[in-house]
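Before we start, here is the structure in question, set down as structure tokens.
With one protein chain withheld, the remaining protein chains of the complex are depicted in position.
As written, the chain order gives the labels A, B, C, D and E, with residue 1 at the start of each chain.
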Amino acid sequence: MALLPLIEYDAASVEVRAIYDEIMAARKTDWINNFWKVLANDPRELRRVWDDVRAVMAPGALDPLTKELIYIAVSATNGCEYCTYSHTAGARAKGMTDAMLSEVMAVTAVANQTNRLSNGYRVDVDETFRPRW
Amino acid sequence: MALLPLIEYDAASVEVRAIYDEIMAARKTDWINNFWKVLANDPRELRRVWDDVRAVMAPGALDPLTKELIYIAVSATNGCEYCTYSHTAGARAKGMTDAMLSEVMAVTAVANQTNRLSNGYRVDVDETFRPRW
Amino acid sequence: MALLPLIEYDAASVEVRAIYDEIMAARKTDWINNFWKVLANDPRELRRVWDDVRAVMAPGALDPLTKELIYIAVSATNGCEYCTYSHTAGARAKGMTDAMLSEVMAVTAVANQTNRLSNGYRVDVDETFRPRW
Amino acid sequence: MALLPLIEYDAASVEVRAIYDEIMAARKTDWINNFWKVLANDPRELRRVWDDVRAVMAPGALDPLTKELIYIAVSATNGCEYCTYSHTAGARAKGMTDAMLSEVMAVTAVANQTNRLSNGYRVDVDETFRPRW
Amino acid sequence: MALLPLIEYDAASVEVRAIYDEIMAARKTDWINNFWKVLANDPRELRRVWDDVRAVMAPGALDPLTKELIYIAVSATNGCEYCTYSHTAGARAKGMTDAMLSEVMAVTAVANQTNRLSNGYRVDVDETFRPRW
Partner (left out) sequence: MALLPLIEYDAASVEVRAIYDEIMAARKTDWINNFWKVLANDPRELRRVWDDVRAVMAPGALDPLTKELIYIAVSATNGCEYCTYSHTAGARAKGMTDAMLSEVMAVTAVANQTNRLSNGYRVDVDETFRPRW
């Protein structure tokens, strides 16, 4: 149970409703998920976080599906239950197949493994890998 | 300085050399990076980890560049210096541009942010996000 | 369900009861929360951890409420469900408002974000930031 | 060495210079630290992250020094070298004493300890700690 | 609820059944736990991860019980509920007592504490601790 109450659309202020409308329009849905309903207890935070998510998930040098896969990898690494379920749903809506999910998890798992081997053994960075600019 | 000595090609056993040859062939390089030279102190571990990396990074439902981007996102989340430098180099060799790097970092940053908001507020998972199988 | 049974007051040894009494006196409550009941399976650990918590949460250069807010920030970062609920309750008892909770979460979220940007881009520490002593 | 070049003020675009000017004005300094110089490779990210930091670190229900202490606690938990140095400097500029730093670290350390005891033993949340709304 | 369906023995392919048989033989059990049933959606991943676990958990310079204790310490540190329950069960089957569990958790807790003090204060590594090889 969330630490703060869920702000439902009908009970929301005009300011919050306007952000909810933006979210639903951007996602082509007619409902708001719990994450935003909790953030809505502080409308400025709702605005700030929604602007962040919208900005970084928009198509750019990477397509939206690739961005969702990266989101899943980070969420699995951090053990975030909510984010894992919500971004898996989001990725499926953008075309993620079971085979793609399996490969995201496999890369995430092996990266977590080699991160600890590199950090644990204190492996020195090869000069060749240093950026040149 | 690594916890164990670097096993150089010339000083390596036949078994280790064979794995080094595989790594160089797969990566089309004529040198071995420090990560493998440290693991080579235990040839079975060298074999096991190389098999893992080769298997999950091979092209499949996701292309190798996408996999490198996921690797960078996980390594940045875990604060692995070695992995960040080595996989950024690997991703650039596969075509990652500065714009793509910036977007990987942006998605990683925002995912780390919303992971903590979801976990911190203990947001309940929406029923709609639950998998149906 | 916890890995070890909950040691209730009535079933506790004299040694454990004495620590339970200290905890209830310090917190002005007449009950013991599950965290301590699990630790009580090893009375020396119960003593050690309670002494730690009591020592660092006592008023000092920082007031107890500020310390609870820091505790919440760390618990949200680590994804600790138990600690998030218990220290949010503790902070509310010390005067934390919804607005304060929202700001703790916002700072925690943004710190997690910039931690990954700094670590991910491997930003060099500015000389000016180095301590001078 | 950072993954991307540092964008110095003199070499920056008009857009980036305007943000640098905002940062220096807000912080009453005449220099820009490396974190922003790296982000400036992507001016939209520079804008986004600066807006985030400015928004959540502004005085509100919590004072700016308390927010810096929370930032230090999160950065120490995540092992972010850059953020630890930069926010310790920021907190000292706002009045943090050695005694306050010691208490932030002590609370952070004990919170990390009890987070693992709670998560490790899988302690059930007491009903009393559940939010009531 | 897992993101992918559980592949039960009776519904599994010949390839998956063969791996299930290996797992049950190695563990002297007549059932398969959910972790493997989820991985079985991608038989190559099932094979890869099982080979990893079998290889590193086999007796060697360390005995299997010590390895289970290390597994518990890592899982508690990462907040992995599934792994904590499954490896605690595995360790008990290999002889772990309540006193041993308590000491694993105590060391894990204190290590998490001093990790943050060392990282937070940015303590310089003593020359004496550097490896000599």
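The rule is simple: contacts are C-beta pairs under 8 Å (C-beta built on N, C-alpha and C of every residue); 3 or more make two chains touch, one makes a residue touch a chain.
Just so it is clear, the structure is predicted and the values come from calculations on it, not from any experiment.
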| item | value |
| --- | --- |
| Omitted chain - touching chains that are shown | A, B, C, D, E |
| Touch list for chain C against the chain that is not drawn | 1-5, 44, 48, 51-52, 55-56, 130-131, 133 |
| Hidden partner chain, residues of chain D it touches | 79, 84-85, 88, 98-99, 101-102, 105-106, 109 |
| Interface with the undisplayed chain - residues on chain B | 3-4, 41-42, 45, 48-49, 78-80 |
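Note that in this section only the chains that are shown with their structure count from here on.
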| item | value |
| --- | --- |
| Selected pair, out of A-E, B-E or C-D, that shares over half of its residue contact pairs with A-B | C-D |
| Euclidean distance of C-alpha centroids - chain A vs chain C, Å | 27 |
| Residues of chain E engaged with two or more neighbouring chains | 3-4, 48, 79, 84-85, 105, 109 |
